[in-house]
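The other protein chains are all here in position, but one chain of the complex has been omitted.
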Amino acid sequence: MNGLLESLWTHFDVTVAILLFGIGFTTLLLHQNLIKKIIGLNIMDTAVFLFLTTQGFITDRSAPILKEGAEAAAGYVNPIPSGLVLTGIVVSVSVTAVMLSLTIRLFRRYHTLEIDSMTLMMKGEGD
Amino acid sequence: MKKKIVDRLRQRYAGDQSPLDEDMISSLGEQPPELMRTSDEAYEALEHVHESRVWEAVRQERDMYQQIHKWSYSSGLRLIKRVYTTLAVLTCGGIILFLLWTVNMLPPFGNPNNPDNNEVAARYIEQGPEETGAVNMVAGMILDYRAFDTFGETTVLFVAACSVLFLLKLNDHKDGKPTSAWLEAEYDDRHHEPKNDQILQFAARLLVPIILLFGFYVIMNGHISPGGGFSGGAIMGAGLILYLNAFGFQKTERFFTYNTFRWITFGSLITYAGLKSYSFYTGANHLGSGISTGTPGALLSAGFILPLNICVGLVVMCTMYTFYTLIRKGGI
Partner (left out) sequence: MSVLTVIVLGFLLSCAIATCLAKDLLVSVIIFMAYSLLMSILWMLLQSPDLAITEAAVGAGVTSILFFITLKKLHAIKVKHSEEKDR
């Protein structure tokens, strides 16, 4: 138990990433409003990016831009997880834009943003 | 009785347009257009009347459904909600606790001997600047060693822009006349648009050239300093959105129309595909391509990275601007 708390404190970034993932997931499942669900999904996305970038960080080394003095690999942070997260951020904004336009179309049809009322109306339509 | 209600509902839902939309469009058509364009109070009054009519129609619809599905509305809903909330809280709590327990087994934080700091990263850092010519190693990696990933990502942006176009673009002309939905969107937007807001226009006149110039600088220097195609494209898109907000649709459509968006996106994607797929014909090792990499640190160096950055930046700029105008007015 003590060992677990110890490692949670040394890996504080990863702990916060997991907690943010949990907060985002809870918002996605438990709120009724569609906009809150979209915000929760965005928070989950950024939590996963935080976790990925933490795996590439090395203490006391600098960013991967070539400097005059140090040319070996021992002066720079690992650049690979950064590249993956760059792709992820752009995909996240695309998904948010598509979800927002779906929300606008749903609002135009049902004139409400609560998912429960909307599902009941959709169920009534299918009769 | 139930069959009559269901038949009436089925008649109303023949298309995708809800009867509430028809109500709004027809009530809008009753007023003469000059009255709506000049008088703010008439528009406000009409909006208020229309809102109350819409809410009454929604209430009627819900009452109809309540008659059919009595059990669902009262006790069914409460039961399902309770079960769902319990299961959701249990699942989320379980996932968080399980993940927190596995933090114990991660390698130490920031250790250079971690398993994922292996020889791949060492090769990208040691031979990256010579082979690609880029001083910014991350840009060299995503646009030269792993260029197909970036191509897939640009395609994802393009597909997202197409999806938003399908969902939100309104037909603007039908048999030569503007459709009622298009006119209604324009009236709605023009009513809420700032008409010659002095502060906003003064600030925009100062800021928009600086923003566009800075975005262009970030794109062009993607291989020398941090930045690159995506951030530069997003900055330029934000500059265009500010211009649209300050000066309105008439002035922006002088230089950015639907055709501009189409041709810029299409041209950039085809250029990217062409520049990076020649390796299929020259032997699948596209690093020594015959284009010299130049001196690292100069602007015109790094082989194909500069044209690729420009392509990616243009696609991102057009896509961000398109998202904004489609959501705001339903047209570009």
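By written order: A and B. Residues from 1 in each chain.
The criterion applied here is as follows: a residue touches a chain if its C-beta (ideal position, glycine included) is under 8 Å from a C-beta of that chain, and two chains touch if they have at least 3 such contacts.
Predicted model, so just to flag it, every value in this text is computed and none were measured.
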* What shown chains does the left-out chain touch? -> A, B
* Asked: Which residue numbers on chain B touch the omitted chain?
  -> 109, 136, 138-139, 192, 218, 226-228, 230-231, 234-235, 237-238, 241, 320, 323-324, 327-328
* Asked: For chain A, which residues reach the chain that was dropped from this view?
  -> 10, 12-13, 16, 19-20, 23-24, 26-27, 31, 33, 35-36, 39-40, 42-43, 46, 49-50, 53-54, 56-57, 61-63, 65, 77, 82, 85-86, 89-90, 92-93, 96-97, 100, 103-104, 107, 113
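Keep this in mind: only the chains that are shown with their structure count from here on.
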* What does chain A use to touch chain B in their complex? -> 3-4, 7-8, 10-11, 13-15, 18-19, 21-22, 25-26, 29-30, 54-59, 61, 63-66, 71-74, 76, 78-83, 86-87, 89-91, 94-95, 97-98, 100-102, 104-105, 108-112, 116-117, 120-121, 123-125, 127
* Which of the residues in chain B end up touching chain A in this complex? -> 6, 9, 13, 16, 18, 20-21, 54-55, 58, 61-62, 64-65, 68-69, 72-73, 77, 81, 85, 88-89, 91-92, 95-96, 99-101, 103-104, 106, 108-112, 114, 116-117, 120-122, 124-126, 129, 135-138, 141-142, 146, 149-150, 152-153, 156-157, 159-160, 163-164, 167-168, 225-226, 228, 230, 296, 316, 319, 323, 326-327
